[in-house]
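Heads up, one of the protein chains got dropped from this complex, but the rest are sitting where they should.
And then subunit A:
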């Protein structure tokens, strides 16, 4: 008997457990069904045994089989039986099975009869996990009968001491309500109580249940709204917040008053979301995000929320100096669209954005001016709601932009008329003032145009128009308007007199407003050095003492003085005064378009000014935002932008295909993966003054890298002949003498190459050889600067980037670049073309413009310098004719062009030197005057070396060629003797 038990136990050891089952199934891929059917038979056997552990194991396996799609409902009875076991482990496995599948009435009855006592017993178990598992199990197979019988038990559990049980009980109540709705009424008070349970888990469960209930019948839960409202404002649990907001979504249609109450907390939540947007934008998605926001703006009810959206749109767009805006035309149209909002308080914000963009983005001015002219023309639409809001502030910007950049106006006369309409007199004073001033600027432009066409009558008519209209402004109550108007009126009258004498005045009038407006960076003042001997902190005159100031106070003449008027301390007065002045200055600056505003906070300007509110105005209340004809919709830009990027992308791809195997190139550019941020080139090149004015001027090349301007200046097209070059070389050598020693197989070449490299300031040398050419009509025709770069991926390729700059006054087109191939170096031409064909330069050059083209060369040996002769042919287009021109040049591939800056650690470097595989040579240069670190920097920059180690005036440097040669360089200065350079090449 004892043995039998042992045997049973050992037998059991070899029963299949879940892992075995899984393995078995995996190993019987061919006859899986058959294998599983034997397994099911085994499980059936196991379920018949007395041993509860065996049964539990069987149930565990059933769970897996159920997942694979096998019907397990036949085992329902056994499952419930295992569930009743006293061991936690076995129970858990049961609750994993899905027993709702037991739909046969018979089995349901079994469950009801068997499980009820079992579950009841568990529910009252002292072990919280037993109870927990029982509840979990119940959630799977609760039936109406079970629900009815267990409802009161579960309700008791809702007040259990353990939160773990409480939350499960609360949650399962929902299932009970579904199956046995009568239980809802008695259980509800307790459920409501749980909304304020100290445990967040229980609270969240209660919210969960009530939300589910409310979805089915929202009306009954209206009374809970205040409680939920409290929860929403106090809870930090996002999950609960989401649920509550969803609940309110169901409740508000029933109780409209709720909507009003919800606005504030919900707007707070939305603000958070909007703040997220702020950080989320990129060049790629900005337009789309703003488009979505604009839709919300259109839909939004309530001006507060709409204003909030408006400020967010502007914030998002203008952040970090308009970093994410690629198309400013689009942005201007967005701003123009925003002006159509009714009742916004942020007119001044839009206005300042318009000014900012128009001033700083030169390329946009033509477009901006056209838009602003339309705005002015339709100005009456904006003035309709003038009293309530600041949208008419946009007219301030519009008038100023039209005036300042009036040369871009298509029809300045029309705009001038629009600015002098009598209706303008209803605008706030400061706007009128700008109107008057800019009308004068426009007047100058119009005169110029009209005098240009020798239509003196028209010019006189224009003057008459001003003389007719300006008196209205002279009568203005606003001092500023009055003063400017009367000044200008007198001026125009004088001009008219001159005109009648047939004197041309346009030049002089224009001179009144001459001068390019340059944006000033907010910190520009810092750059102005304080003159010697000026102490800004010192008092200009002696600070008056307190007693003195008391004495100095003028005696009150008409009224008695306040008896004890203690003056605050001097410094305080100062601070207050300063603050006041600062405020005043800010206001002044904000009104002054010549200042660039940095923060939106300083822009709340015009609001407080005494407006002309008292003037009665007929209010045109437009319920529908008018679409003003001729104004562009920003949406179209989204499409255009998409197309533009598409085009760019395909072009880029084309380019990349051409130089498929070209090296990764200069830094971040050549990344051709999915479109990255940097790849989106802005449609407009923009002068944006950043925080600091740059110390050095950089020429921004289209491709996105920087080349110091100095360089292009140095390589003006020059008629350098051979001996001139030599002379140059000599000079250079005097300037920077080095000593060099080497003995490697390319001794001679290397030597040579270092010389030639030294000679140029940059890595590739430029010699434009205009051999014995006749003097041309355009002496400095073209400038090339070029840079030779090795290709990391392909050891036999170099990329030559040539910058062509058109120095002529004529248009250059059909440029063709051709190089006479040598045995060693060949220009890579498209397939199918002969080795004598030139490569077309993929752009044309308008006068004064520069652009960059890249050419790929295949090189066989990189240990010798190369000189390639080439020609550039192009067509010069003058007004009357176009001529073919030819330009010869030479390309120098120095050995260092093939080097790639590679960092090296000193230990690796030491090993390399020890290896003995390096060939060495040395060279001495005399009379180097530049400081040692400059010398190093030069070598690093122009010859692609990196400094490994530097000790005093001795440095070891390292570089690597594209074919993997190591190049080590030792530079040494001997105090009395010149630096000593030795180079080693492997």
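Observations on the structure shown:
To be clear about the criterion, a contact is a pair of C-beta atoms (placed from the backbone, for glycine too) under 8 Å apart; a residue touches a chain by one contact, two chains touch by 3 or more; residues count from 1.
Here is the rule we go by: contacts and distances are computed from a predicted model.
You can't see one chain of this complex, but its UniProt record names it "AP complex mu/sigma subunit domain-containing protein", from the set "Sorting nexin-2", "AP complex mu/sigma subunit domain-containing protein", "Proteasome subunit beta" or "Erythrocyte membrane protein band 4.1 like 2". Which of A:49, A:237 or A:252 touches the hidden chain is settled by the complete complex: it is A:237.
The hidden chain makes contact, of the residues A:76, A:209 or A:341, with A:209.
When the omitted chain is restored, the residue from A:49, A:139 or A:902 that touches it is A:139.
Residue A:63 is the one among A:63, A:267 or A:953 that touches the chain missing from this view. The set of subunit A residues touching the chain not shown comprises 3, 7, 9-20, 22-24, 27, 53, 60, 63-64, 66-72, 87-89, 92-93, 95-96, 98, 100-101, 103, 129, 135-136, 139-140, 142, 164, 167-168, 171-172, 174-175, 200-201, 204-205, 208-209, 211-212, 215, 237-239, 242-243, 246.
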